[in-house]
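Missing here: one protein chain of the complex. Every other protein chain is in place.
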Amino acid sequence: MRMFNCDYLEGAHEKILERMAETNYEQTVGYGEDGHCSAAAELIKEMVGDKDAYVQFLVGGTQTNMTILSYLLRPHEGVISADTGHIAVHESGAIEAQGHKVITLKSEDGKLSAKDIKAFVKTYWADETADHMVKPRAVYISYATETGSLYTKEELRDIRKVCKKYDMYLFLDGARLGYGLMSEKSDLTIRDIYELTDVFYIGGTKQGALFGEAVVFNSGICHKEFRYYIKQKGGMLAKGRLLGIQFETLLEKDVHGDCLYFRLARHADELAMKLKKGISELGFELYSDSYTNQQFFILPDKLIKKLSRKYSFSTWAPMGDGRTAVRICTSWATKEEAVDALIEDMAKAASKLGIK
Amino acid sequence: MRMFNCDYLEGAHEKILERMAETNYEQTVGYGEDGHCSAAAELIKEMVGDKDAYVQFLVGGTQTNMTILSYLLRPHEGVISADTGHIAVHESGAIEAQGHKVITLKSEDGKLSAKDIKAFVKTYWADETADHMVKPRAVYISYATETGSLYTKEELRDIRKVCKKYDMYLFLDGARLGYGLMSEKSDLTIRDIYELTDVFYIGGTKQGALFGEAVVFNSGICHKEFRYYIKQKGGMLAKGRLLGIQFETLLEKDVHGDCLYFRLARHADELAMKLKKGISELGFELYSDSYTNQQFFILPDKLIKKLSRKYSFSTWAPMGDGRTAVRICTSWATKEEAVDALIEDMAKAASKLGIK
Amino acid sequence: MRMFNCDYLEGAHEKILERMAETNYEQTVGYGEDGHCSAAAELIKEMVGDKDAYVQFLVGGTQTNMTILSYLLRPHEGVISADTGHIAVHESGAIEAQGHKVITLKSEDGKLSAKDIKAFVKTYWADETADHMVKPRAVYISYATETGSLYTKEELRDIRKVCKKYDMYLFLDGARLGYGLMSEKSDLTIRDIYELTDVFYIGGTKQGALFGEAVVFNSGICHKEFRYYIKQKGGMLAKGRLLGIQFETLLEKDVHGDCLYFRLARHADELAMKLKKGISELGFELYSDSYTNQQFFILPDKLIKKLSRKYSFSTWAPMGDGRTAVRICTSWATKEEAVDALIEDMAKAASKLGIK
Partner (left out) sequence: MRMFNCDYLEGAHEKILERMAETNYEQTVGYGEDGHCSAAAELIKEMVGDKDAYVQFLVGGTQTNMTILSYLLRPHEGVISADTGHIAVHESGAIEAQGHKVITLKSEDGKLSAKDIKAFVKTYWADETADHMVKPRAVYISYATETGSLYTKEELRDIRKVCKKYDMYLFLDGARLGYGLMSEKSDLTIRDIYELTDVFYIGGTKQGALFGEAVVFNSGICHKEFRYYIKQKGGMLAKGRLLGIQFETLLEKDVHGDCLYFRLARHADELAMKLKKGISELGFELYSDSYTNQQFFILPDKLIKKLSRKYSFSTWAPMGDGRTAVRICTSWATKEEAVDALIEDMAKAASKLGIK
């Protein structure tokens, strides 16, 4: 069985395992205050071009989202999200459990638009009884989004402008940041991301680490006492060094000025584009036009069934016409042979089933 | 200035004030455990036809909604509501502050349909990763709704059926219960409401009392330790008798088997229908076809402006074409002369402005 | 049966009922934005000597405590309270339900001391792992306390100094503020209370009103968006005028510069002192040496039992030696005859039972 369900099917890049083994008997203080964490934080500050950026390491995505939003918002404040946003759908109500409303705006492609955000907040503030409604105080976006789409620099700037105007934080979920930045369609750098948001994170879990998300606060934003929140929400890893070591390994520059994190992301994106091309050429429709490692196709149910003996994908949405939208992911760990084999097997199966 | 903005502009029916004065020097225990509260509870049990119904009295609507939902739901559970529902819009995030997601379904007329609820929960339970999403455990409806509409008995039965099938509580917000039940279009009795829901409340604040909402749990539903929640959420009135006295006055039967609560509601509904007829005859469009005490009209902005020296309404929604939807409410306290005068003044103003 | 259990056994001073009847048919906007609320707020600002004080009206004590503390504290912050404090004991966990720890310090007489507070916070801040512990950010005191005791001006000043030094808010629960200030032992004025705290409230429920607590923020303290919290916590009364009317009635100055609120409190305190003297002269021990309207005596169980046919008190603490500490309260509504009769009946009963 070859799985393409998601981008966290394997362990970690072997360099990470090696580094963990090498450092295993070092004695370090706990809770992210060790030398590996500071070294990794330094690497990040350099990448974003601001030595005053504030960096902390957490374990997973839901945890990171809820910790940051709990920190940014007061009890009467909520966060605006696309209705497809991870915090709006797939976190079992973690944000509401912190007491905050996720205010959802309809989205066609997983992205929020500056225009829609502005329309919403303008109406809100024009209402005489605004204090009977949740105050919008933050905007949550993801890059790449849950459906693989990407904001352009201009779109991000426009959202940023609306946020500034209406005194809202802009928070970017970077669980798939590398896959986004390394996409052939991306016109953003990590420095742009840093400069255009108030806080974002560099996702490790889905991009070569065992686990771990590196939170980066813009130096213009208060981060005082953020560590209390990490501890209170259960996200402060006792052996915090494990996060430091992983991000050191992923982010340290090689001779070309490149780093493992981006190399792995590029690899996955390239294979995703090969997959997209290959499956499209078989005549199957895209469910979402993604240029990142998550690809979405609408496939006939009988084809899915036939392939399911050998391959597994994520079911995304039944189309109600004998077809289903599926997500097929590549990752840092995907091999080119696997992609080739999938396309070939899909072609054969389609042909056998007499599908176009 | 004559106000028609809402149904809580005046104090209380004078019988209530009299009764408060009469009983003022009685000494009673606090927190709703006095004789007036038990007497009022008895009246309610009789009305709903079940001596095992469980009754408690709270002060206001938002408080009641959040207390009941906090009681019904566990942390990972949420409540389904129309996107126009009071809990979804106008409670400053009180439900989320209890930790729960309000799951909104699109509604055209303020009502939820059994069909939409079913479609949603069916999809939810079919999802393999259901435990990554908030579990729908209760359905919130209001009667009359926030836009004055009413569920038929059949619609309520259908919703009830879906709730039972998918193990969800059905909770009915009765802030305007009387206005709903006394509407000429209502085919429900309070006994039906009791039998077809798990918990509902009889709104006092908007229907003749100074304040107060009487919560009624169906005898089939656990109410154990509900009083802790009332206390913890700040809703346990020290001089609880004030709630008992008011509901006694409103609900005790007169010689015709009628009660003040329903008489006052009928009065408001009748005046609302007169208003609806009168304003419609002037040629103005309805924004929502309501048969209860809240009426919604689309009026030209210049007409609203002209009338605003003498009358005030609630702005509901700007139409973007020089007209605005306004809410005009009658209540237990509205005088027929006031309604007549409003229609007449509107006719005059429209004519002066040369509006049709 | 004559009850002395607590100070909220009756309705309200009749002036309040009259004023409610007089204003009953006025039409006012809701939610505390009416003229009566502003007038009452003006009276309070004048009393505290600062036209920039910020005033809001809530319904009850638990609600007020949880709303204020939710406003003052961020998620990782807690409030210091005497272990006898109302928020620590008798609010069903309302503060914890807002997410905050109540940090209790041992107290002998219901009061916190500046010394104990300082010792606690000093140790806290000296700890290397302070961010693994709840940060003390507010101090909660009550005046009069739950056991009837009173802070002196010097004690209050000392606490204030510690709060300033360690960046903590000082919040004073004034559910029994009048009874405290009018005590023969009080050396504080309401202006002192205002100046020495960050926020406090003037309790109405226990001092002549039907219900209601007037929250006063010192002008030096941010109160922005506090109304969202009132709404979200369920404390925003639709007919807010009822609070305004009551506090207008209680606080407006008479020809002597006095007001009903203080007159009623003085009345209760005087009767309490009569009771204290009378019962002490019968030879019964004080459980707590109170100079306010709550009196605490240690009485033989058989005496309590004998009196219980005619009188009721609050059981406070069993002494384990055939005696029980009871609370006997006077209030604005207590009649001198009732106090005289109680002392006389107690004397007779004691004599009959052969108790000294």
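Order as written gives the chain letters A, B and C; numbering starts at 1 within each chain.
Following the convention adopted for this analysis, a residue touches a chain if its C-beta (ideal position, glycine included) is under 8 Å from a C-beta of that chain, and two chains touch if they have at least 3 such contacts.
In this text the structure is predicted, and so the values were computed from the model without any measurement.
Peer 1: Pick from A:Y54, A:Y71, A:F200 or A:Y228: which residue touches the chain that isn't shown?
Peer 2: Reading the full complex, the residue touching the unseen chain is A:Y228.
Peer 1: Identify the residue among B:H132, B:K161 or B:K185 that touches the chain left out of the display.
Peer 2: Residue touching the chain left out of view: B:H132.
Peer 1: Check each of A:A130, A:L282, A:I298 or A:A333 against the chain that is not shown and name the one that touches it.
Peer 2: Touching the chain that is not displayed is residue A:A333.
Peer 1: Touching the absent chain in the whole complex: find that residue among C:G11, C:G30, C:P75 or C:G148.
Peer 2: Candidates C:G11, C:G30, C:P75 or C:G148; residue touching the omitted chain: C:P75.
Peer 1: List every residue of chain C that touches the chain not included in the displayed model.
Peer 2: 75-76, 78, 89-93, 96-97, 99-102, 128-129, 131-134, 315
Peer 1: In the whole complex, what residues of chain A lie against the chain that is missing from view?
Peer 2: 1-3, 5-6, 8-12, 14, 17, 20-21, 23-30, 59-64, 66-67, 91-94, 97, 205-206, 210-211, 228, 231-239, 241-242, 333
Peer 1: Considering the whole complex, not just the chains shown, which residues of chain B touch the missing one?
Peer 2: 70, 74-76, 98-99, 131-132, 135, 225, 227-229, 231-232
As a convention for this text, only the chains that are shown with their structure count from here on.
Peer 1: If you fit chain A onto chain C using only Cα atoms, how far does it have to rotate, to the nearest 5°?
Peer 2: Superposing the C-alpha atoms of chain A on chain C needs a rotation of 180 degrees.
Peer 1: Shared interface numbers for chain A and chain B above half of all numbers used, same, or below, different?
Peer 2: Same: when the shared numbers are divided by all numbers used, the fraction is over half.
Peer 1: State, to the nearest whole Å, the distance from the C-alpha centre of chain B to the C-alpha centre of chain C.
Peer 2: The mean C-alpha positions of chain B and chain C differ by 34 Å.
Peer 1: Centroid of chain A to centroid of chain B, CA atoms only: how many Å?
Peer 2: 43
Peer 1: Quick check on chain C: which residues sit in contact with 2+ other chains?
Peer 2: Expected reply: 228, 231-232.
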